[in-house]
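Every protein chain except one is present and positioned as in the full complex.
Chain nomenclature is as follows: A and B, assigned in order of appearance, with residue numbering initiated at 1 for each chain independently.
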Amino acid sequence: MSEGSIGMKKKITESEFLYNYTHSPGAIIGTGILILVIFLAVFGPFIVSQNPHDTGSLELSNAYKPPFWQDGGGKEFLLGTDAQGRDMLSAIIYGSRVSLIIGILGTIFSSLLGTTLGLVAGYFGGRIDAMIMRGADVLLSFPSMLVALFVMAILGSGIGKLIAVFTILGSVSFIRTVRAEVLSVKKQEYVEAARVIGIPSYKIIARHVLPNVMTTIIVLASMRVGNLILSEATLSFLGVGVPVTQPSLGLLVKNGFDVLLSGYWWITILPGLYIMILVFGINIFGDFLRDELNPRLK
Amino acid sequence: MMNHNEVKHVSSKVSDGSVLLDVKNLKTYFHTFRGLIKAVDGISFNVKKGEVIGIVGESGSGKSVTSFSIMGLVESPGVVNADHILFDREDIHKVDEKRMMKVRGKEISMVFQDPMTSLNPLYTIKQQMEEMLILHAPQLSSHDRHERCVRLLQQVRIHNPEEALKMYPHQFSGGMRQRVIVAIAMAADPKLIIADEPTTALDVTIQAQVLHLMYDLVRKKDMALMLITHDLAVVSQLADRIVVMYSGKIMEQGSRDDIIERPLHPYTVGLLECIPRMNRDKERLYQIPGNVPNMLELPKGCKFSTRCRYCQEICIEVDPDPRELRPEQMVSCHFPLWDREERL
Partner (left out) sequence: MSRVLEVNNLIQYFELSVDLLDKFSIKEGKISINEKRVHAVNDVSFHIDAGEVYSLVGESGCGKSSTARTIVKLIEPKGGSVRFLGDDITHLSARRMLPYRKEMQMIFQDPYASLNPRQRIIDIITEPILFHKIESTKKAAIDRAKSILERVGISSDQADRYPHQFSGGQRQRIGIARALAVDPQLIIADEPVSALDVSIQAQILNLLMDLKDEYGFSYLFIAHDLSVVRHISDRMGIMYLGMIVEEGPKENVFDAPAHPYTQLLFSAVPKIEKEGEFAPIALEGEIPSPIHLPPGCLFASRCDKAMEICKNVRPEYVTLSPGHRVRCHLYTSTGQETSIDE
């Protein structure tokens, strides 16, 4: 294409981002959900009536109250209560804090670890590349859920442990993606130009390579958060995730599961629905980012 | 190798002068977020039966968009408008897609720039050649089809065509692939071949081969060839007539000799002068100042006015209409260079 029009096309895409955003219902719905969920997670404790972790405040007489739209439900417990008389709305909001913290921190740490290793493997190549990639292959050759389950079963439950396990397992996809991207950026003439000048490798990576793989990392990270929240929910549902004292959404689903068939559906279905909405919001927002930022889909 | 006498003989069979393709006031606009891009802005030209016409332009001149517009391949946000695009007296601008599918490949076929991506890597050469024949010559039996493929490959001088048919594109070099593409383009005996930078991706020795082959074949089969390229030397060697485009407009068109030997538009003159020549030593090259204008901020008057050294007030204000300054030589310029030797 034309000299002039390539420059031009680039210009268009940059402000086009905003334009496309405002014209993409998915992106707007996604951000709407995310803002709402994060707002509730941050300011929830000031809004809801109860601290569900404070067992002292629970009244057993309030147990198994249905949500407000069903017979027997009331304004005090909008979404009903569980077996201990815990307010489900409060439990969900507190639970979403735990889920989000694990999802976000797990993603940040795994992207940091994965990006570093991916940059090193891709840029230097050779033996160090082989070592890192064989390590990643080993991790990939086991179903990650099974590994997580196994490790968590040995270590015992805990938010920190969960984040650590997710960091290591989640880094594999970052390593592979970043490395692939680095391999193509490394061949660009501006990287060669920097090498001809004599600039040392670590500076070339920081100044010329990393900034040009950043969008890929952001896109991948946005896709990972939802993924981790689901993984965490699965592990917690299986009883090896978060400790019972800090219930996440997954654990809430598990707690209600035993009484699901006794008619107390809300204890399990409502947190489940919340996970679904949350992950849906993250994913459609991530899809939009991927479509917009990934040059290969353009 | 081609015998010289043979070439002479073949090329003497030039067009009988009847018009095959007549494009009138073609406008292809792209409505983008940033604004309106007038990629092609009101151009008119024609292609006569059996003639080789060269469309020359730099990037952004609209030369490729022109061919896509003729073929009805412009996609949203592009909008094609024209008074008419008459092909064989049929207005192919107004026909429906179903009819157009028949025209593409059968009546007009295309050869693209990149021989690496124009062929599907998953199918054999035979499958890809037969696809064209099944579509446009369904009456052929499978045996006849095979024979036809072999003959086509022989025409583009691929040795062992039987073997070649069984191969996949990756087993071929770039030059061989481009020859296969030429063979596919010729498969249905079209009346017009549009070749968009057919040899730009090839090495110079291979380029010469492919060009020579295409030239030879269209002359033999009396097809018309529309050769779109940035390379003046290539069209100078092959074309009967040349159309020079710049920023979506035709600056000048005329016979090969008029355009190359006696150009009148300052842009054509500049383009011819700024190319380093194989047989001419010069201390400094003539240069056209400035950059190709941004398609979103095209000058109001003559599109070349921002870079033209003969630019006057009127050039900035008024876009010149094409005028026939010599028979068949149309020039869009307020001040054509009748005395270019003195003025350079």
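The rule we apply is simple: contacts are C-beta pairs under 8 Å (C-beta built on N, C-alpha and C of every residue); 3 or more make two chains touch, one makes a residue touch a chain.
Quantities reported herein were computed from a predicted structural model and do not represent experimental measurements.
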Next item on the list: Identify the residue among B:178, B:207 or B:306 that touches the chain left out of the display.
Entry: B:207
Check: Of the listed residues B:34, B:84, B:106 or B:230, which contacts the missing chain in the full complex?
Finding: B:230
Checklist line | Candidates B:42, B:248 or B:270 - the one touching the absent chain | finding: B:270
Next item on the list: Considering the whole complex rather than only what is displayed, give the residues of chain A touching the chain that is not shown.
Entry: 3-4, 6-7, 10-11, 188-190, 192-200, 207-208, 211-212
Note to self: Please output the residues of chain B touching the missing chain, sorted low to high.
What the structure shows: 1-2, 4, 7-8, 11, 58-59, 173, 203-209, 211-212, 215, 230-234, 236-238, 260, 270-272, 274-279, 281-282, 284-289, 291-292, 294, 307
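Everything below uses one rule, namely that only the chains that are shown with their structure count from here on.
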Margin query: On a C-alpha centroid basis, what's the spacing between chain A and chain B, in Å?
Written below: 52
